[in-house]
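Missing here is one protein chain; the remaining ones are kept as they sit in the complex.
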Amino acid sequence: MSDTHGKDVSTIDAHSDAPLYPLPPHHHRLTDTDPRAARRAERQVAAMFALSALCIIAFVVGYVAIPTTSFIDLGPIGVLQTSNLVLGATFGLAILLIGLGAIQWAKKLMADEEIVDERHPVGSPIEDQEAAAELFATGVAESGFVERKIIRRTLIAALALFPVPLIVFLKDMGPLPGTSLRTTIWQKNSRIVVDVTGQKLRPEDLAIGTLVSASPEDLDRVQEEAGTQNARAKASIILVRMRPDEIKSQQGDGWDVQGILAFSKICTHVGCPIALYQQRQHALLCPCHQSTFDLSDSGKVIFGPAARRMPQLPITVDSEGYLVAQSDFQEPVGPSFWERG
Amino acid sequence: MTSTSVRRHKATGLLVLLAALVVTGIGYTAVTTTAEAAPTAASQTQVDAGRQLFLQGCATCHGLAAQGTGSGPGLIGVGAAAVDFQVSTGRMPLAAPAVQAPRKPPSYTAEQVSALAAYVASLGAGPAIPSASDVSTTDANLAEGGELFRTNCQQCHNYSGAGGALSDGRYAPSLMRATPTEIYEAMITGPQNMPNFTDATLPKAQKQAIIKYIAHLQQAAAPGGLALGSYGPVTEGVVIWVAGIGALLLASVWIGAKVR
Partner (left out) sequence: MSVIVKEASKALSRADERAPISSLAKANLRKIFPDHWSFMLGEIALYSFLILLLTGVYLTIWFKPSMTEVIYNGSYAPLEGISMSEAYSSTLKISFDVRGGLLIRQIHHWAALFFMAAMIVHMFRIFFTGAFRKPRELNWVIGGSMIIIGLLEGFAGYSLPDDLLSGVGVRIVAGIVESIPVVGTYLMFFIFGGEFPGNDFIPRLYTFHVLLVPGILLALVGLHLVLVFYHKHTQYPGPGRTNTNVVGFPLFPVYTAKAGGFFFVVFGVTTLIAAFVTINPIWAYGPYVPDQVTAGSQPDWYIGFLDGMLRAFPPLESNIWGHTISWNVFVPAAVMPGILLGALLAYPFIEAWVTGDRGEHHLLDRPRNAATRTALGTMTITFYGILVINGANDIIAQAFGIPFNNITWFTRVAVFVLPPLVFLATRRFCLGLQRRDRELLLHGRESGQILRLPHGEFIEIHTPISNEEKAVILSKVDIAAIEPPAATDENGVATPGYKALRRRAKFSRLFYGDNVASPTAAEIAAAEHHAHALDDLEVDELHEAGKDVPAQLTD
């Protein structure tokens, strides 16, 4: 065969028509020769099926008797929902036993002499192929598909355009982006409030090393009106406080209040919310892909796949002494997009 | 339709009310001064004993006057709570230099810890050790604690309190063995890499709610069975490949094996 190459390789079909070595002689199993072994196997299989049936009965009893609020302490495994455990164990065992029984039956008791079956060529016989081609040619000729060029071409044009509506229909799946990704609901003098509690903040509320998850005061109202969580998904921020001399740089002059900095909470990589703040390093770490931002240095990326610094929100104090935004973010928050620029 | 209110809105309203009550009750001044409270009744003898212990066990790194050295931060003004947290959880004194001090059996008795705390507190005002009533969770709301935990804690400590990795080998420790006092102290002092949560940004009632939720996590049931260390989908994947596919491969080999 050493000279086979290119299309000649197909000759390997012929190579293996007759086996070089015959099928080895069949060996009888113990269950074929010893009736007692066969009876033992039969009992095993029957026992598995019977046990399976018992498990199903146990399952039904468990279903009726055990409320979902009941728990059972299994020590190292934990405190489990009894119903999950009992229903799962009984049902699981029941079906497992059916399977094991059937397989054991096949292995031990069903005929196990190997049978040889001939393969047939996968393709149709050559005469069928020829006949099919001829029938197709007849059909084409009868339709006049070849001669009637104008019909053929207009049909192709019509069929090519037919999917267009199917795509156009999809247009109303959503509004067009417009500039919505460029802004958040932060604006001049939006008060900064603590997440969950909605408490307003004064600078003295934050100590050195404090972290606060915060949002604009009117977030709940905006979301209530919109009926979505979209505003929160962009406007969420964290506040951190460090000693003013620890701040190496900021994204804008005077964007902090006595060392209190506000940064977007939305990762510039693919948008996970980040609040893993390592206060000694002033590092903000994303739990999704480990992008790490140095908040003392303009929020620049110091590790991981994020390519852009974390946007900083300029803040100040209003006449009542509360922390407020100076304006909206000066750049779009969250992951990059084509039109971001 | 009111039920379309945005997620959290209703709970938030309730919580704002709660928070307002708490805040009015204690008053801003009270809130801010709690954090700065001087040690209450530390006797001079306790302070002296603490100073002796400090000079023997801590001064090498933190300096003879606790002013700090290249190997350890200054402790003036960190307060009794910080000392109590670090020493009673065995994190201090450090056994060996490391990026982070691990929890280990404490090296000092409770009495010695109080003496050390009294000494450091005498150096400058800082957060005091929370009292039993400070960490009491009888009136706390479990679900509110969960909400606060999800917003403030689980980004580092994991949804189950099992802890998580931070950069360069640092980590947020597991909360499974933390006592209410330790949790409270950690929140007000911000040990190691942890940021702090002052009583002004996270009032006492809410800290208590968080403590209640963590206590729930510590003894949480695992309704579905083995929690696999609460690592999430990764361990689930390991189970399916090792136990699941493993078991079915064994079954396959059994099915395919010749019977003698």
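The chains carry the letters A and B, assigned in the order they are written, with residues numbered from 1 in each.
Note that in this section contacts are C-beta pairs under 8 Å (C-beta built on N, C-alpha and C of every residue); 3 or more make two chains touch, one makes a residue touch a chain.
Given the structure is predicted, the values throughout are model-derived calculations rather than measurements.
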Which one, A:G144, A:P177 or A:G321, makes contact with the chain that was left out? A:P177
Return the single residue from A:L30, A:I208 or A:V270 that touches the missing chain. A:V270
Sole contact to the chain not displayed, among B:G70, B:P97 or B:G169: B:G169
Touching the hidden chain in the full complex, which residues of chain B are there? Just list them. 3-12, 14, 142-143, 146-147, 150-151, 154-160, 162-165, 167-169, 171-172, 213, 216, 220, 222-241, 243-245, 247-249, 251-253, 255-257
In chain A, positions touching the absent partner: 1-7, 9-13, 15-24, 63, 66-69, 77, 81, 83-85, 87-89, 91-103, 105-107, 110-112, 114-119, 121-122, 170-171, 173-177, 180-181, 195, 213, 215, 227-230, 232-234, 236, 265, 269-276, 287-291, 301, 303-308, 334-341
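The rule is simple: only the chains that are shown with their structure count from here on.
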Looking at the complex, which residues from chain A come into contact with chain B? 27, 29-31, 71, 77-81, 84-85, 103, 107-108, 112, 194-199, 201-202, 204-207, 209-213, 220, 223-224, 226-229, 232, 240, 273-281, 283, 285, 287, 290, 292, 303
Tell me, which parts of chain B touch chain A in their complex? 4-9, 12, 15-16, 19, 23, 32, 35, 144, 147-148, 151-152, 155-156, 164, 166-167, 170, 172, 190, 192-198, 200-203, 206, 219-227, 251, 254-255, 259-260
